[in-house]
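Missing here: one protein chain of the complex. Every other protein chain is in place.
First chain written, first letter: the chains are A and B, and each begins at residue 1.
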Amino acid sequence: MENVLQNRGYLTDKGFRSWAYTLDHKRIGVMYLFTTLFFFLVGGVFGLLIRLELLKPASWLFSDQVYNELFTMHGAMMIFLFIIPGIPSGFGNFFIPLLVGARDVAFPRLNIASYWIFIAGILVVTGSLVHPMDTGWTFYTPYSAKTAASVTLLSFGIFLVGMSSILTGLNFIVTIHKLRAPGMTWLRMPLFIWGMYATSIIQVLATPVIGITFLLLAAERIFGIGFFDPAKGGDPLLFQHFFWFYSHPVVYVMILPAMGIISEVIPVFSRKPIFGYKAIAYSSLTIAFAGFLVWGHHMFVAGISNIAAIIFSFLTFSVAIPTGIKVFNWITTLYKGKIYLDSPMIYALTFIFLFIIGGLTGPFLGALATDVHLHDTYFVVAHFHYTMMGGTVMGLFAGLHYWFPKMTGRMLSEKAAKLAWLFIFIGFNITFFNMFILGFRGMPRRYAEYQPQYQGQHIVSTVGSWILAVGIIIMFYNFIRCMRNGEIAPANPWSGRTLEWQVTSPPPTHNFDEIPVVTKWPYDMGRRDGQ
Amino acid sequence: MAAYWTYIIVWAALIVLTGVTWGVSYIPLGMFNAVVALIIASAKASLVALFFMHLKNEKELVWAFALFPIAFLALIIFGTLTDVLFR
Partner (left out) sequence: METQPIKHNIAPEDPSVVHEASKLGIWTFLATEVLLFGGLFTAYTVFKLKYPEMFHAQHMHMNKVIGAANTVVLICSSLTVALGIAAIKRGRVAMLKACLALTIFLGAVFLVVKYFEWQEHFAQGLYPSSNIYFSLYYMMTGLHGIHVLAGMAALAVMLVMAQRGRFSEEYSTPVEITGVYWHFVDLVWIYLFPMLYLIG
């Protein structure tokens, strides 16, 4: 079958140097996607190993020390090397200039620098594996100040990864402010851009705090400063305040881009304009802002004052409001729409369903009385896997299936995509819904050994993890195979109305032959082209 | 475009304020020493920001970029204090 991609667009130039020294945001986005997806798979393997160990109540596969290292690296890798950079640095880089009608981001050289800083951070993090971290991804003091693991190296590695995140966010903020095409007012921007704008604000304001936190942790180990050491008058809770001041807003860095993707996919695949555009746009900013007010809810049982606990608990409930607004608007968009259940849409609908579950289990933890019972149990593990994997990762998968034709010039196999989805959906829910109940029953998180009455449920979750893994494998096989042999994609396979669909698949290096003049918003759907 | 003289006058004001804050630090005012010192520091910082960094001539967007982080700095300090001060 004559399946050669005639016009390779931005993919034309070949060779290592054409990628390593590129200034093209699309290539940089692709490199980020490959790198972050690689760590998704590596982190996933760690997850499978954790689940294997948990088949039996007593240690059997790994020592407890190795188990501690496994869940630490699973968390740290997934969070810092996959989910935080994933959609922003991958899809953000590729599509922000296209969606706003620009030729590139505001600072292309800073962009490629951010990628190489990311790689440097990864190399340092990998170097720390000579003595893997065993503190949990939250690196709480005092243990993290004393453990023999390579905390200092890992701290510097994550500092570099954070720098990369900051530079990316900075680039996007300036790009969105200054490089929009003529006629693209703020209220004609695609909602993915609103989501990325809100995300970038968080990245810029929150990430430096984790930077200083890791510097202080390294300084405690190297120079013996005493901020977090009670023996020297310090306060271990201060570490937690600093850590969570970043790490709570960062969950909104994780979810806002995914929500942006959902806001793009839902209208296109229901052939209806998005309902409540302004509400969705402004709610992105509200979530970004409100996300900064609630970090203390990770510390309710750590020993903070009652006043602080009450204030943070109250504020925590406020974040649900703008989130709920989005969900209502997506569902309303579907009403009386013509629904096309192609793979991007299936993942988008999956996102909504799973994220609702994840989101609704948040208040259980935000309410002080119930949190005392549920904190540090499997309930928490289930909650954040539903929001981060059921949410962000499904959003990422939706984006991958939606934009694969644009990025590669080829279509995916819908059959393989749907088969993969089935395994992923079933496997995910078995693995993680089960954990809500485990947590309610009192199973603590991060324990390698547990009471025998929990074994039945642990076996269920482990089997679920295998089903999930099969689905991921099928999905990646689909990607890899169709990158070479997929059916040639048209410029606009889904009849989208945002600007990336006006250029070829794949786009030319310079994006647009002429910068478009925008006269309307991108959600006038109508029928699919050619129908 | 500011005249050279503007910068020299601002510089002189900054030197004077530095002297003032140094001198006031010798007067025992209890906890007001800190308040006065920070007020003077903020006055100096404002001069640097408005004139040397040209904030005075910038549009509201740049002002927003300059002021927002200060609000978040206040947030992390006060948020932490609601815990630390009331244990």
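In the analysis below, contacts are C-beta pairs under 8 Å (C-beta built on N, C-alpha and C of every residue); 3 or more make two chains touch, one makes a residue touch a chain.
Keep in mind the model is a prediction, meaning the values are calculated, not measured.
Undergrad: I'm checking contacts with the chain that's been left out. Which of A:179, A:381, A:430 or A:474 qualifies?
TA: Final answer for the missing-chain contact: A:179.
Undergrad: Identify the residue among A:13, A:449 or A:529 that touches the chain left out of the display.
TA: Of the listed residues, the one touching the omitted chain is A:13.
Undergrad: Mind listing the chain B residues that contact the chain we can't see here?
TA: So the residues of chain B touching the missing chain come out as 1-4, 7-8, 10-11, 14-15, 18-19, 21-22, 25, 33-34, 37-38, 40-41, 44-45, 48-49, 51-54, 58, 61-62, 65-66, 68-70, 72-73, 76-77, 80-81, 84-85.
Undergrad: Please give every residue of chain A in contact with the chain that is not shown.
TA: Residues 13, 15, 17-18, 21-24, 102-104, 106-108, 110, 166, 170-171, 173-174, 177-179, 204-209, 211-213, 215-216, 219, 223-227, 232-235, 238, 241-242, 509-510, 515 of chain A touch the chain absent from view.
The rule is short, and it goes like this: only the chains that are shown with their structure count from here on.
Undergrad: Which part of chain A faces chain B closely enough to touch in the complex?
TA: Touch list, chain A to chain B: 177, 205, 209, 235, 237-238, 241, 245, 292-293, 295-296, 299, 303-308, 311.
Undergrad: Give every residue of chain B touching chain A within the complex, in rising order.
TA: Listed in rising order, the residues of chain B that touch chain A are 61, 68-69, 72, 75-76, 79-80, 82-87.
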